[in-house]
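All protein chains but one are shown at their positions in the complex.
Going in written order, the chains are labelled A, B, C, D and E, and every chain counts its residues from 1.
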Amino acid sequence: MPMVEVKIKAGRTIEQKREIALRMTEVLVEVCGSARDRVHVIITEVGEDNWGRGGRLLSDIG
Amino acid sequence: MPMVEVKIKAGRTIEQKREIALRMTEVLVEVCGSARDRVHVIITEVGEDNWGRGGRLLSDIG
Amino acid sequence: MPMVEVKIKAGRTIEQKREIALRMTEVLVEVCGSARDRVHVIITEVGEDNWGRGGRLLSDIG
Amino acid sequence: MPMVEVKIKAGRTIEQKREIALRMTEVLVEVCGSARDRVHVIITEVGEDNWGRGGRLLSDIG
Amino acid sequence: MPMVEVKIKAGRTIEQKREIALRMTEVLVEVCGSARDRVHVIITEVGEDNWGRGGRLLSDIG
Partner (left out) sequence: MPMVEVKIKAGRTIEQKREIALRMTEVLVEVCGSARDRVHVIITEVGEDNWGRGGRLLSDIG
């Protein structure tokens, strides 16, 4: 059932994505007793031109 | 008014997207009486490297 | 796999929600060949004080 | 930077929410090197009347 | 067309929501030339028990 959406800066390796999917699923299985096969983790990679913090784009913050 | 966001595996044809947009709009017009022109359907295509189920990436599940 | 999020004005009956969940699932099963049991439909009801269109809250538009 | 949104069935205890927030933050700190203080975890609790799976509301699946 | 979703801590006044809806719409009308009536702003209020930052719930950070 649970649906996890992770928004992170673009440029992650597939190894990192595997780890994120695996470990976030385990958090919900262990903490909420969720059925493993029902847990979905969607990773959205956001470019630095498309993410602003404090009023500035990350690509400008550097 | 209603806003529908559909997250699906990447790789759909434009015909499929037309059908999704049309038929999901009709569901809300018929079930909720929504004004057709106010219904928005956004389709987000997610790569298999970015979608985890049961702790594994779809690209690894195959 | 597919995840559908429907944002609609608050106040729908459970019958309407059943119809939305059923029919939106059928759209994806028929158009994309999705496995029925993998289709999730999440309905988010938004109060009129929390939805703005054209710069005005729906509760003010009336 | 990373933003995690967790959609789960309504009715979690505050202890469970603490665990989810803590452990999901740790996943991103350890896997992506994210700055701990920049990681946000938003937990959205969804009622069983508002979550459909396989075309049926969870409240009807029981 | 544009859809803005604002997630903020619960407890805003309706005056604040009016301002958010109005001014965020104006940003898109002025910067992107969006048609005013097509701009949607959805405000999601999140309780402090449901928002974690730096691994702790806001309600614990105080």
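The working rule: a contact is a pair of C-beta atoms (placed from the backbone, for glycine too) under 8 Å apart; a residue touches a chain by one contact, two chains touch by 3 or more.
Bear in mind that the values here come from a model prediction, so they are computed numbers and not experimental data.
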Item checked: Partner chains on view for the chain not depicted -> A, B, D, E
Check: At which residues does subunit B meet the chain that is not included here?
Finding: 14, 17-18, 20-22, 24-26, 36-45
Next item on the list: For subunit E, enumerate the residues touching the unshown chain of the complex.
Entry: 1-9, 12, 16, 19-20, 23-24, 27-28, 31-32, 34, 51, 53, 58
Notebook entry, point to check: Since one chain has been left out of the picture, which residues of subunit A touch it in the full complex?
Noted result: 7, 46, 49-57, 59-60
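Going forward, only the chains that are shown with their structure count from here on.
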Check: Expressed in steps between touching chains, what is the minimal separation of subunit B and subunit D?
Finding: 2
Check: Which listed pair, D-E, A-C or B-E, reproduces C-E with over half its contact pairs identical?
Finding: D-E
Margin query: Distance between subunit B and subunit C based on Cα centroids, please, to the nearest Å.
Written below: 11
Check: When the C-alpha atoms of subunit A and subunit B are each averaged to a single point, how far apart are the two points in Å?
Finding: 20
Margin query: Quick check on subunit C: which residues sit in contact with 2+ other chains?
Written below: 1, 3, 7, 20, 24, 40, 42, 51, 53
Checklist line | Chains touching one another, given as label pairs in label order | finding: A-B, A-C, A-D, B-C, B-E, C-D, C-E, D-E
